[in-house]
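What you see is the complex with one protein chain gone and the rest in place.
The block that comes next holds subunit A.
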Amino acid sequence: MAHPTQSGFQDAASPLMEELLHFHDHTLMVILMISTLVLYTIITMTLAKLTDMLVLDSQEIEVIWTILPAIVLTFIALPSLRILYLMDEVSDPHLTIKATGHQWYWSYEYSDYENLEFDAYMIPTQDLTPGQFRLLEADHRMVIPVESPIRALVSAEDVLHSWAHPRPGIKVDAIPGRLNQTTFMASHPGVFFGQCSEICGANHSFMPIAIEAVPLPHFENWTSLMIEDA
């Protein structure tokens, strides 16, 4: 989760999110250069002592300041498109998990295993133990093995929801009657929190998602325990 007053992105937990962070840095640099140029122009024009009263038009600069932005935009568009297509690559996932949005909780089905299904509700603020994260902790976490490509199939039972976590860089809309697919991979172990990102009623802000990426042996332990408990 973000620390208080954090304004930048959280660290990436998947290679795709790293790409997005780099792209964001690149785009912000372009914006910074343009803004500096514009600010400089504004200041010099405002503070200039002399005024040219007879300026009507100028074809040369009009051409320049049409072509130059077009070039700048290609510099932004090309990396953007590259990442867009990168996101759609299917990478031979090891595991398939179905995440279904309900009002107001998520349910997960690990269909590769028998009978591994559970619901994840938010832990209410009054039930938190000191140190837990308000509005982010869920009573069950979606456990995945680290460094394995995972296919997530996202859908909804009733109204629109959206399955989103910033650190792995996932946001998939949960649409009733439709199955949306995404693949992702956790680069390192940890707990990645996310929140529902499509307005879905009174408790839209209170249905978080917690993904826990653990080494494979621990994951296998967990699945065995969950199947036993079921």
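Throughout what follows, a contact is a pair of C-beta atoms (placed from the backbone, for glycine too) under 8 Å apart; a residue touches a chain by one contact, two chains touch by 3 or more; residues count from 1.
The working rule: contacts and distances are computed from a predicted model.
Enquirer: Not counting the visible chains, the remaining one has a UniProt entry; which protein name from "Auxin-responsive protein", "Cytochrome c oxidase subunit 4 isoform 2, mitochondrial-like", "Cell division cycle protein 20 homolog" or "creatine kinase" does it give?
Expert: The correct option from "Auxin-responsive protein", "Cytochrome c oxidase subunit 4 isoform 2, mitochondrial-like", "Cell division cycle protein 20 homolog" or "creatine kinase" is "Cytochrome c oxidase subunit 4 isoform 2, mitochondrial-like", the UniProt name of the unshown chain.
Enquirer: Touching the hidden chain in the complete assembly: which of A:15, A:79, A:149 or A:190 does that?
Expert: Selected residue, touching the omitted chain: A:190.
Enquirer: I'm checking contacts with the chain that's been left out. Which of A:12, A:172 or A:200 qualifies?
Expert: For the chain that is not drawn, the touching residue is A:12.
Enquirer: For the chain that got dropped from the picture, name the residues of subunit A it touches.
Expert: 1-4, 6, 10-12, 49, 51, 53, 125, 128, 130-134, 188, 190-191
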